[in-house]
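Only one protein chain is missing from this complex, and each of the others stays in its spot.
Each chain gets a letter, A, B, C and D, in the order it is written, and its residues are counted from 1.
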């Protein structure tokens, strides 16, 4: 999984019908030091993540292993909201 | 998913027969600020996207989870047309 | 899918037996302007592509969705031969 | 698989329920010379890896082929702990 920060959302009315009701969030990658890196991804939200929260994003076929995304054309899903993480024994982030 | 802009199309008469009737679109990646980045991908259109439209592209096995692409050798699909998106509470694009 | 140009082939006598009879082609990536970029991939040929032809390559599990590659350890397949493509309404390539 | 070094862990209370009880580890990529490269990934631990250990990480759908991760939205798993490796006949690392 990659860590990321929810920075926005995408509205798409016209879409494959199996995607109706899902929320598309814009997530910027965050490295292990907590810095936003250049990349971003649009991920379906499976856990009720909100703007500014740090999250974990699973990609590929694993993105379909949630109740929200099963059998849908979705290749990225927010499957966890990060409370904290540490590197080399030091807390780098706490919500 | 990645955001992208439909910039063209690809014609391929000779192909795996399961792909007959599908439309191959050329999609340039667009970042969260709306800038076209260097990369592009050829994606099957599952939602009737046209030239110039901003779309979402799903890749990998998730690209086969549409009626159009099921069980076909297709690793990228346009599964939504973007109406708008926002970053940090500001609208970055509106169709 | 990515566009590419068939530039050569790879011979491998000793291989997983399910791959017997398949042709491994060396394909260089071609961008939407028609320029060969640095990267290349070895792809199984499912459509009878020859040297110099522009093709589409599907990767990942989608590379196994052809008669030639089903259930085989193959992560890249040539599934179409490109006749032409256009960008912004201008024809960039015609065979 | 990629080699990596376990440098930390991520706590996430709110997550897809199928992930309850799994440990998310922060793993930095290590190249074949043993140098930490820039990238990192969050991987589920399937083998009891601890901080500082060198491990192998499998990604994509293969990350779900362990008892711990089966059918879960997990795209990276620690599936082995590295004892040693060699390059060109020279031992590069020994635990």
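As a convention for this text, a residue touches a chain if its C-beta (ideal position, glycine included) is under 8 Å from a C-beta of that chain, and two chains touch if they have at least 3 such contacts.
All figures in this text were calculated on a predicted structure; none of them were measured in a lab.
Taking the whole complex into account, subunit C touches the unshown chain at residues 7-16, 18-19, 24, 26, 28, 40-43, 51, 59-61, 63-64, 71-76.
In the full complex, subunit D touches the omitted chain through residues 1-3, 31-32, 46-48, 56, 58-67, 69, 77, 79-89, 92.
Assume only the chains that are shown with their structure count from here on.
Chain geometry summary: the mean Cα position of subunit B and that of subunit D are 32 Å apart. Note: centroid distance subunit B to subunit C, computed from Cα atoms, is 20 Å.
Residues of subunit B in contact with at least two other chains: 59-61, 63-64. Taken as a contact graph, with one node per protein chain and an edge wherever two chains touch, the assembly forms an open path, each chain linked only to its neighbours along a line. Every pair of chains meeting the contact definition is listed here: A-B, A-D, B-C.
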